[in-house]
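For this view, one protein chain was removed and the others were kept in their places.
On to chain A.
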């Protein structure tokens, strides 16, 4: 079985390298070991989304039963998105679960994830806090996602208001990421974030 998995990954790897998406720098795939079981994926944040200009790294683990079972994929780069856990990077996407088909490829997966960044599905959330913000306060969601893209994925949009508030919390002895999570979860209301952190 492992034989087919390695054979497929080898082939897919070549395919992705030659693909037009790679030429456009939209997706990237990198082998991490010789047994073709661990790969690093990269997708560019799609234009006209809060993720634009960011570069998102993915951990891809190929199970022994690949391609009869889906690859295990999660975000390494921290991201603010309703269908991706802001804590673990776990992804809620049907093709990575029961909608997987053996004829699909890693390229399909990377492109589907990129599509997920363009079109979130807040009714099938992975991160409940993010999903709620998305539904109740879309502007706040966009601002937060852009800020995370800037900080973690190298996106170009600097938000000094966010940075200031985080600095205030850091000054109170809170660790930076923890401060960002608290502020993001409470719509950047400093008082509420502080309350939550110290309660």
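What we mean here is this: a residue touches a chain if its C-beta (ideal position, glycine included) is under 8 Å from a C-beta of that chain, and two chains touch if they have at least 3 such contacts; residues count from 1.
By definition in this document, contacts and distances are computed from a predicted model.
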{"item": "Listed names \"Ras-related protein Rab-21\", \"RBR-type E3 ubiquitin transferase\", \"DNA-directed RNA polymerases II, IV and V subunit 3-like\" or \"3-methyl-2-oxobutanoate dehydrogenase (2-methylpropanoyl-transferring)\", matching UniProt entry of the absent chain", "value": "\"RBR-type E3 ubiquitin transferase\""}
{"item": "Hidden-chain contact residue, picked from the options A:102, A:138 or A:189", "value": "A:102"}
{"item": "Options A:57, A:76, A:90 or A:170, residue touching the unrepresented chain", "value": "A:90"}
{"item": "Touch list for chain A against the chain that is not drawn", "value": "1, 4, 7-8, 10-12, 65, 67-69, 72, 74, 85, 87-92, 97-98, 101-104, 108, 123-126, 128-129, 131-132"}
